[in-house]
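Only a single protein chain was left out; the remaining protein chains are all shown in position.
For subunit A:
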Amino acid sequence: MLDGRGAIKRRAGARLWLSALWLGFVALCAIFAPLISPQDPLAQDLMLGRLPPAWMAGSEPGFWLGTDSLGRDVLSRMIFGARVALTVALLAGVVTCLVGSALGLVAGFYRGWADRIVGRLVDIWMAFPPVLFAILLIAVLGTGLTSVIIAIVVIDWTRFCRVVRAETLNQSQMDYVQSARIAGFTRLRTLLSEILPNVLPTMVALLTLEMGIAVIVEAILSFVNLSISTDAPTWGGMIAEGRLAIHQAWWVLVFPLVALFLTVLSFAQLGDGLRERFDPVLR
């Protein structure tokens, strides 16, 4: 029993650290992009088009992961693409979490008309197919980083709202909440200092998951050319371009795809790991 739990903990720990390591690496790339990227991510040189990665025949020094059909350095574009990905992940994730969780906490704790209004809103929202909704929103808001973030918040707040509401409702039934009321604490204080700490692990897990989702959504929008300006390097944009020349230059598609995959996976793993860390009962 104890051994089993220990083994589970160790494995969870390894996953947590690997995810954190990768995300830390991506974050460093994003922050120091101008310093570390070997080439100008926007510089085109048709003479250097579709160069293969450094370890393959026909490569040029300085272009570690090869170039795309316009001769732009894949590695440098990926490094700058990390900036967009992480900015969207952080801003969209946090704002979505705050908006959705706040509504979920209020609905689950105060019940009554607040719960009915929020519940109705969630139902209406859930009726929209999310990708279509996103594209529609961008069409209205116009392309750009802010629009992408707003679109993610507007679409995904329901994810937090539903889960946080259910968890709040669950916690509200506990005797410790009743004791806080008897002791004379206000409802707001009971919500913030008794219930919120118990809902927080769920929120953190969802937040990291949402960051992963934000990265994917941004990639999808770039893929269909609805994210930020076409020139600016984004992972989704690179994947879209790479797709057109998959047989001649697979590296343009594969490297950003791997980066995207690892990042999304790491966010998800981090969420699980942190949840276990934060939860005093599992700890």
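We take it that a residue touches a chain if its C-beta (ideal position, glycine included) is under 8 Å from a C-beta of that chain, and two chains touch if they have at least 3 such contacts; residues count from 1.
The rule is short, and it goes like this: contacts and distances are computed from a predicted model.
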{"item": "Chain not present in the shown complex, as UniProt names it (candidates \"Histone deacetylase superfamily\", \"ABC transporter ATP-binding protein\", \"Pyruvate dehydrogenase E1 component subunit alpha\" or \"ABC transmembrane type-1 domain-containing protein\")", "value": "\"ABC transporter ATP-binding protein\""}
{"item": "Of A:25, A:185 or A:250, the one touching the omitted chain in the full complex", "value": "A:185"}
{"item": "Residue of A:158, A:198, A:222 or A:266 touching the missing chain in the full complex", "value": "A:198"}
{"item": "Candidate in contact with the missing chain, chosen from A:174, A:188, A:244 or A:258", "value": "A:174"}
{"item": "Interface residues of subunit A (partner: the chain not displayed)", "value": "111, 174-176, 178-179, 181-185, 189, 193-194, 197-198, 200, 280-281"}
